[in-house]
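Step one of this worksheet: look at the structure below.
What you see is the complex with one protein chain gone and the rest in place.
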Amino acid sequence: MTDQVSRAKHPNPPQRSLPYLLTFPAMIALIGILYPFVLGVYYTFTNYTLTEPGDIQWVGLANYVEIFKAIDFWKAFGVTFVFAASAVMIELALGLGVALLLKDAFPGVRILRSFLIIPMMIPPIVSALMWKVILLPTNQGVLNHILGLVGIRPIAWLGDSATALVSLILIDVWIYSPFAVLIFLAGLQSIPKEPYEAAQVDGASDWFMFRKLTLPLLTPCIVLVTLFRLIDSLKVFDIIYATTKGGPAGATTTLHIQSYFEAIRWFRMGRGMVYLFVLWFLCFIFSKALSRLWTKVLIR
Amino acid sequence: MTTSRPFKRILKALGLGAYFTFALGPVIWIAMMSLKNPNDVIASPPKFVFTPTLENYKIITVGRHAQGVETVRPDYPRYFLNTLIIASATVVVSLLLGTFAAYSLARFSFRFKEDIAFTFLSFRFAPELMIILPLYVVFQKTGLIDSYSGLTAAYQLITLPFLIWVLRGFFEDIPREIEQAARVDGYTWWGVFHRISLPLIKPGIAAVVILSFIFAWNNFIFSMILGGERTQTITLGILGFIGYERVLWGQMAAATMICVIPELILAFLVQNYIIRGLTFGAIKG
Amino acid sequence: MANIVFQNVRKCYGDYEAIHDLSLEIRDREFFVILGESGAGKTTTLKMIAGVEPVTSGAILLNSRPIQNLTPEERDCAMVFETYALYPHLSVYENIAFPLRAPRRRIPDDQINQTVLQVARVLGIDPFLDRRPAALSGGQRQRVALGRALVRQPAVFLMDEPLSHLDARLRNEMRTEIKAMRESFGTTIVYVTHDYSEALALGDRIAILHRGRIEQVGTASQIFRRPMNRMVAESLGDPPMNFLKGTIALAQNQSVFATGNWRIPLPENPRLRESVGKEVCLGLRPQHIRLERNHPDTPFSLPSKLFVQELLGDHAIASVAVGDRLFMALCQADQAYSLDEPLYLAWAPEHMYLFLEDTGETLLAEGN
Partner (left out) sequence: MANLKYRFSSRLVVAILSGLFVLLFSQCTKKNRPGSAEIHLLLNRHPFTESILRFIPEYERMTGVNVSTLLLSEEEYFEKLITELSSRSSFYDLFMLGFPHLWQYAKAGWLEPLDPYIENPNLTPENWDPDDFFPELIACSRWNLEQGAGMGEGPLWALPVNEEAYVIFYRKDLFERFHVKPPSTYEEVYRAAKILSRNVDGQQIYGFGHRGVRSWSTIHPGYLTAFASWGARDFDESMHCVIDSPRGIQITDLFIRTLREGGPPGWPSYTWYEGKEGFLSGRFAMWFDANHQAAAFENPAKSRVAGKVGYLLPPAGPDGQIRSSTWVWSLAMNAASKNKDAAWRFLAWATSKDMLQRTVPYENINPTRRSVWEDPKTVEATNWDRGEYRRTAQLLLSKYARIRWTPSTYVTQAGDRWAAALQEIYEGNRTAEQALKDAAEDINQMMRK
C-alpha cells in the first residue's frame, strides 16, 4: 500500500555534507582572489619594482616604517577618511530623504522611481569625465555658466585644492545616492502601518514619528547601506583617476590613488602594496563591526 | 505620514524637484552633448540651444562619417556586444554559484557558517589594484587573458559577494514550515529548493540581477588589464574617444547614452520587482 | 496498515531536553491524540514522525521498520501544519496537486487532475481552485491544507492543531467534519492539540504530554475517569477540577480525609490504608458538586460561602470559598444566590478523587 522505498540509511535531512557542498562552488570562484591577495601582501615585505621582476628581496617591515613615517601617507589617509565619511553620510541623508518623498504613491511616482537609478547605470569613470566638463574651471563649464547667471564668480572646482575634494564627493553622491534610495524605499515599504496609525491617534508630530518610529525601524537599512557604501567609498578610484588624479597638490590623493602612483607609475610595487593593504585592513575592521551590528539589529 | 496639508505638499514637490534636477540634469546635458556637432559641444559659454544632429550616433554605430569630421576606428558595436556577453555571463554564473551558497547560509546551521559568510563579503574589500597584477600573471599562465570566460571569472569578485548577502536575506525571509511541508509532501531538498524556495524569492533575484548587471557592465580596471583586443568592453570603448588630437565629446556622449540602454531595458523589465524585491528579511527590522 | 512505535526517543535542542525517553505505541488505523499545553513538545514529537525534525537518540518504527534515519519524502507521511504552510505562489489547485506531482511518485497528469477534483469536492473548496492562498479565509485555507494531505492516501496522517486558528463556531463544525471523514482517511491519524474537548471528542486513545514526558495514555473515558495523576486530571474538563489540600487520618479505624476540622469518610481500600498520615489533596469536578442552602444530611459535604456567580446562558458557574480555597460548581441558570450566603457543597461518594500531594499519583478515582 505504501510506496516506501528502502534506501541506504543516511542521516536524515539535511545531510551533514550538504551545506558545505552548496557553498563550495562559490568558494572556488572566489579562491581565485586568495592567491593574488596573499601574493599582494607578500609584496608589501619586499622591494619588488616592476622594472626588476627578477631580484625581489625580503625587506621585512622597512616599507611600512618608511611609509608610516612619511607625511604623504597620513595626508592620503586623511583625504580617504574625509571622502568616505562625508560621501556615506550625505548618501544616507539624501537616500532617506528622497525615499521618504517617493514612499507614498502619487501620479508619476513609478516613472520617477524607474529614472532613479539612471546615474548608477553610467560607468563611474565616464560620468566622472562628463562631470569634469560640467565642472570646468572657466565659465565654459555648465555649472559656472549657470552660477554666472545669478552673479556668482566662476569657481575652479576640480582645479583648486580647496574645492577639488568637495567636487569629487559631489560626483560620488550623484552616482551612488540612488543605491541608498533603493534600499530605503524597500525598507520603508516593509514597515507595518499600525505603529504609525497608533502614533497619529496619540497626536504625534511628523518629526516625532520619524525619530521614534521610522529611524529605529530602518536601522537595518542604515547598516546595510553604510556597509556596502563605506567599503566602496574607502576604495574609490575611478572617479579620481578620471578627473584630478590626486590633483591640486595632493588635495585629492587617497590611499588607492597614492598606491596607483607608487605601483603603476613609479613601478614601486612593494610600497604601493603597503597603501593597498592598509586600505584593505580599514575595510576589514569597518565591515566586521558593521556586520556584527547587522546581526545584532536583525535579532532585536 | 500624512501629507494632507498643502504646505507639506509644496515642500515635497520642491524636494523632489531639487533632487531630480541634480540627478537627471547631468544625464540630460550628456544627451544634449550627444546631439551637438563638434564645435557646439565645447562651445564657451555652453550652448543650451543648438541645431541637433544625429551625426555622432551615426558615426559610432554605422561608422559612416561626413568628411572632415575626425573619428576613431568605430568598433563601438563590437565593444557593446562584448560587454553584453560578459555582463550577462557574469550575472548567470553569479546566480548559479551564489544562489546555492546563499540558500545554504540561510537554511542550514553548520560550523564556520558566519565565518564563511564574512569571507564572501571580505572578497569585496580588496582594492582592485591590489589583486590586478598577480591576477594578471595567473590569467596569463592559464591562458585566460583576453577571453570571455576569463573576464566572467574575474567579474565574480565584484558581483558574487553582493549577490550572496542579498539573496541570503531573502531565503531567511521564507517561513521554515513551508519548506518542511514540501519535504513532507515528498520532495527532496533539491525539489523544495527549485520548486518552492527559488520561486518565492523571484523579486529578490530580479533586484540582484539588475544591480549585479550594472556593476559588471560598468567595470573598468578588470576589463582593461585582463581583457584584450577581442574582449574589449564598453567602458574602454567610451574612453577610446579621448583621441590624441582632441576629445570627441559628442561621440563619447552618444556612446554613453547607448551604453545606458541595455541597463534601462533590464531595469524596466524587472521594474516593479526592484523595490518590492529589496524588501528582504534583513530589512524587516 | 501503519502502526508507529516510539522506542526511548530523546530530542534535545542544544542542552535543553525537549523530549525525555519517549516510548509509545500507536496502533494501525487508530485516531491517536496527543494532548498537552504549549511547549510540552507535542509538535516536536509530530515533526519527528514526519522526519522534518531529526531524532537525537532512540528509534521510531513504522510497521516495525526503523524510519528515524529516513528523509521526510521517504516516510510517506502527510501532515497538516498549524500555520497551514500553504505554498503562497501556487493556486489552490496546485497546492493540493503538489504532493502528487512529486517526481518520485510518477503519477500521470489526468489521474492527478481527477484525484484533486474529487478531494476538492469532498472538502467543498472546488469553487475557488484557481485562487491563491492569500485570497482565502482561515477556514478555507484550513480545508486546502487538509486537502493537500488527504489527496495522497499516506501511511500516516499527522495533524498539528489544525483547528486552533479558527473561531469557535467554525472549530466545532470542522471537528465534527474531521470526525466524520475519519473513515475516508482509512489510515492511522496522529492528532496534536492543547484543547481537551477536541482530544476527548476525536481521539480513540489520548496521550497526555507534559514537559516532554507522557503522563498517561488511555481511551477518553479511562483518562477522564481514572487519571493517572493530578496533572492529567487537571488538564481535562472545563472548568477544571477543584482541589483541596488535606491529610488521610484514621477515625474509628476508618480512613478519613481530614482538612481543617472537617472529616470526610473514604471508601475502604488497601492503598488508602497504607498512605494514612500522608499529605493528599481531594479532587472534585464542578459538575459533580451540588449546592445546598441548608446542611445536607450526608457526610460528603463541606460548608462554604458564595464568592461570585457567573451566568453562562444555559448554566451558571458559582465560585464558593471553602476555607482559603475557591471551589467552582455548576448550577442552573435560574438558581440565584446572594453574595456571601452560607452554602453547603454536596457530592456523591463515587465522584471523589484523591491524589498524593508530593507525586500527584492517583489514590482514589471515580468508580473504585
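Per-chain residue numbering starts at 1, and chain names A, B and C are given in the order in which the chains are listed.
Basically, a contact is a pair of C-beta atoms (placed from the backbone, for glycine too) under 8 Å apart; a residue touches a chain by one contact, two chains touch by 3 or more.
Predicted, not measured: the structure shown is a model, and the values here were computed from it.
Interface note for the absent chain: among A:Gln140, A:Gln189 or A:Thr219, the touching residue is A:Gln140. When the omitted chain is restored, the residue from A:Pro25, A:Gly97 or A:Gly159 that touches it is A:Gly159.
For chain A, the residues touching the absent chain in the complete assembly are 47, 50-53, 132, 136-140, 154, 156-161, 164, 243-250, 261, 264-268. Although one chain is not displayed, its contacts with chain B can still be listed: residues 38-39, 42-44, 68-70, 72-73, 85, 88-89, 92, 132-133, 136-137, 140, 145-149, 152, 199, 224-225, 228-229, 232, 236, 239-240, 242-247.
Just so it is clear, only the chains that are shown with their structure count from here on.
When chain pairs are compared by their number of contacting C-beta pairs, A-B comes first. A straight line joining the Cα centres of chain A and chain C is 58 Å long. Rounded to whole angstrom, the centroid-to-centroid distance between chain B and chain C, based on C-alpha atoms, equals 58 Å. Contact with two or more other chains is made by residues 51-52, 71-72, 76, 104-105 of chain C.
The set of chain B residues touching two or more other chains comprises 183.
Across the complex, chain B is touched by residues 13-14, 16, 18-23, 25-27, 29-30, 32-33, 35-37, 39-40, 94, 97-98, 100-102, 104, 110, 112-127, 129-131, 133-134, 138-142, 145, 148, 174, 177-179, 182-183, 185-187, 189-191, 196, 200, 206, 209-210, 216-221, 224, 228, 231, 235, 237-238, 256, 259-260, 263-264, 269, 272-273, 276-277, 279-280, 283-284, 287-288, 291, 294-295, 297-298 of chain A.
Partner chain C is touched in their complex by these residues of chain B: 175, 177-178, 180-188, 191, 195-196, 199-200, 202.
Contact residues of chain B toward chain A in the complex are 1-3, 12, 15-16, 19-20, 22-24, 26-27, 29-30, 33, 42, 44-46, 93, 96-98, 100-101, 103-105, 107-108, 110, 113-114, 116, 118-135, 138, 153-154, 156-157, 160-162, 164, 183, 189, 207, 210-211, 214, 217-221, 234-235, 238-239, 249, 252-253, 256, 259-260, 263-264, 267-268, 271, 274-285.
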